[in-house]
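Contents: one structure, followed by commentary.
A single protein chain has been omitted from the complex, and every remaining protein chain is retained in its original position.
So, subunit A:
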Amino acid sequence: MSRIARRFATLRQQGRGALIPYVEACDPDYDTALAILRGMPAAGADLIEVGVPFSDPSADGPTIQKAALRGLKGGSTMKRVLEMIAAFRADDDETPIILMGYANPIEAYGPERFCVDAKKAGVDGLIVVDLPPEEADLLGAPAAQAGLDIIRLVAPTTPDERLPVVFSGASGFVYYVSITGVTGTRTASTDELAQALPRLRRATDLPIAIGFGIRTPELAANAVRVADAAVVASALLNTLEGTLDAAGQATSRTVPAVLEQLRALADAVHDVRK
């Protein structure tokens, strides 16, 4: 059983939902990002999404784009991202890590080599934003061979008849992009979520995470009332950005501020009994 499957099975036994926070690699530098990553499990992260910086994240909002550009400035390369995961894995063999990014840095690294190296570093799953099922063959075989889960995105615009296409080849969990829009903007209403989830449940047995627009502990708690996990990205990145000095460098507040916010989000999620 993969770390992701194991983690969701444990959560289900405990009747709890999961909080999945996001950290951008090398944002604003390698050491700070690694310190945040290392602090996340103790602050209540059940799984962790690690962003692989890309120069042109066109499906993401301005917050993630800025984080990506800070990460690139902070020295991020694919090799460095995998080193950061390996460093995290040295102390934590339980918390699943999902890499989130775009196709081109993976293609440049070489998809086969990337999957092998990512697995070796301790990565459990991949979310590649611009690889819909129609283009999945770029990573499908090498990811399966390496034992990496491919986490598929599903959107409000995805019609029912397309759901089987989206879920074919999906593993780990399913990421529901709860709004039509970019990350960190609007928030889906409780009604919208209540309508969307049964539609997805009918089409998959995989756990479902909700992302995009979850900014507060209340919104995170609402999400896990209907879904299995809540993903929080832009809100944490905004907090991080707010602690940087005028030159964009980390300060003594950076790591604690992000982890304190994470703890509040995690507490709200874990108070929901399922």
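Everything below uses one rule, namely that a residue touches a chain if its C-beta (ideal position, glycine included) is under 8 Å from a C-beta of that chain, and two chains touch if they have at least 3 such contacts; residues count from 1.
Criterion: contacts and distances are computed from a predicted model.
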{"item": "Per UniProt, the name of the complex member that is left out, chosen from \"Tryptophan synthase beta chain\", \"Potassium-transporting ATPase ATP-binding subunit\", \"Signal recognition particle receptor FtsY\" or \"Amino acid ABC transporter permease\"", "value": "\"Tryptophan synthase beta chain\""}
{"item": "Among A:Glu135, A:Asp245 or A:Asp271, the residue in touch with the chain that has been omitted", "value": "A:Glu135"}
{"item": "Contact with the hidden chain (one of A:Thr158, A:Ser171 or A:Thr254)", "value": "A:Thr158"}
{"item": "Contacting the left-out chain in the complete assembly, out of A:Thr10, A:Asn104 or A:Gln145", "value": "A:Asn104"}
{"item": "Residue ranges of subunit A at the interface with the undisplayed chain", "value": "54-59, 61-62, 65, 69, 72, 77-78, 102-109, 129-135, 152-159, 162, 166, 177, 180-182, 185-186"}
